[in-house]
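Take a look at the structure below.
Every protein chain but one is kept in place in this view of the complex.
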Amino acid sequence: MVKKSSGFLAGAAAVLIKDITSEFRTRYAINALVMFSLVTLTVVSIAIGRSNLNYDLAAAFLWVIIFFSAISGLGQSFIKEEEARTIYALRLYANPLAVFAGKFIFNSLLLLFLELIFVPLFFILLAVECGNILLLFLVILLGSLGLTGATTIIAAIIAKASVKGALFAVLSFPILLPLLVAAIGATEIAFSGGVFADAVRDLKLLVSYPVIMMTASTFLFEFIWNE
Amino acid sequence: METQNNRRNTKMNFELRASDISKSFECLPVLKNITFEVSAGEGLIITGANGSGKSTLIRILSGLNRPTSGEVIFSADGNIVHREDRRLYYSLVSPDMQFYEELSARENMIFFIRIRGMQSPDIEMNEVLGRYGLQGRGNDLVKSYSSGMKQRLKYVVALLSKPEVLFLDEPTSNLDEAGLELVDAICEEQKKRGILVVATNDKRDFKYGEKIIRLSGRGSRSTD
Partner (left out) sequence: MPGILKYILLISMSAVIILVWIMDPPQSTLGDISRIFYFHVPSAWVAVLAFAVGMFNSIGYLRKREMKFDIRAAASAELGLMFCILATVSGAFFAKKAWGTYWNWDPRQTSIFVLMLIYGAYLALRSAIDSEERRAALSAVYSILAFITVPFLIFVVPRIYDSLHPSNTVVNAGGKIQMPPPILTVFLVSLVCFTIIFFWLYGLQSKINIYLRNKKRAV
């Protein structure tokens, strides 16, 4: 009986379900994400007081907070497996790409869940108005996928480093810079009530960035995984 | 079901061959020129002092680490099995390997069944757990398990897939008398199904294998 490697989707789903169950019971990542974004938002809100924010400044704040929250929480995905020494079983038994896909979807869901709490609070506390909510919704969705697309593979690299510290932010920032610039640009257009046609340039990047990152990750992930 | 049983019964010849394996960490040699082969029905014992590279050799054989030079070949009926497919044939019980503490034993089992891409778990889990002395504890979180119970659970998970090659690193650590008997039975059964590789320092465990490799730390070895 020759066995064949199969069940990519089943494997990815298993990793996703396992991570969600773990997260529900321990709340490691979500606590870090929510608390970090709340603290930062509070600081910004107190600092600007009652003055009105420009659209460009508000858009920059929104993404800077999302970026650093993501950095504070999403790194755990692989570090936890390494520290709890569950990584060996995973490496021995799982299809590497299924693990990557499961972790990527889990991180994306986690970040979107955070934004569900954080973005309304952002509007309430900073008194920003949004002219085109549909565009903002799309930008946040695409931007988050790009963010997790790049940070998931970087988190896998970090998990193998002996000194972790601030490495996650240091490695992520140069790679995420184009995505952040485009996301901030498109968010500014959404705030000021621009139409989709105004943001086409940014949206193109926001769509192609996650696609390219995922493609690169499928090639590169196994090199990290087998280390 | 019957055809599957027949296929299982018509014995395939599995062979695990290590040729000239060396491994060094940061230029420090740990293993040097290890060569051997084991086929289905045989057990291999790897022994040696602490730090002589037993666990490293197990990791290299199971594909978790890459050797610095040399290669490990696993073949089924003469056909070489690809690196990516080996995970379907191998199982490992090792102190390095831990379970998800925040999940129950049953959830851990389901997880490992699914990531290995095995068909729907048609086994009765309570029954399996009972056979390994964990009856009634399937829904408890692994966090609450004693180290001996965790060791038993490792056997449960490793044997779910009826592996053709079973790697055991310190197989009897943390086990009580009943646990030791269980390991005896598991090893007997494994050799009927395929290959058994055991890394141990416990003389008691030497009976599991016919071939023995002694690692002496500084790279040399003897085989008989």
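For reference, chains read A and B in written order, and residue numbers begin at 1 within each chain.
The definition used in the following text is that contacts are C-beta pairs under 8 Å (C-beta built on N, C-alpha and C of every residue); 3 or more make two chains touch, one makes a residue touch a chain.
As the structure is a prediction and not an experimental result, all values here were calculated from the model.
Pick from A:A58, A:L171, A:A190 or A:L203: which residue touches the chain that isn't shown?
Once the missing chain is taken into account, the touching residue is A:L171.
On subunit B, what residues meet the omitted chain?
Touching the chain left out of view, subunit B contributes residues 25-27, 66.
Contacts of subunit A with the missing chain: which residues?
Against the missing chain, subunit A presents residues 150, 153-154, 157, 160-165, 167, 170-171, 173-175, 177-179, 181-182, 201, 205, 208-209, 212-213, 216, 220, 223-224, 227.
By our rule, only the chains that are shown with their structure count from here on.
Calculate how many whole Å lie between the centre of subunit A and the centre of subunit B, each centre taken as the average of the chain's C-alpha atoms.
37
State the interface residues of subunit A toward subunit B in the complex, per the touch definition above.
The touching residues are 1-8, 10-11, 13-15, 17-18, 21-22, 25-26, 84-86, 88-95, 98-99, 226.
Please name which positions on subunit B make contact with subunit A in the complex.
Listed in rising order, the residues of subunit B that touch subunit A are 4, 7-8, 12, 62-64, 66, 76, 79, 84-85, 87-90, 92, 94, 96-103, 107, 110-112, 114-118, 157.
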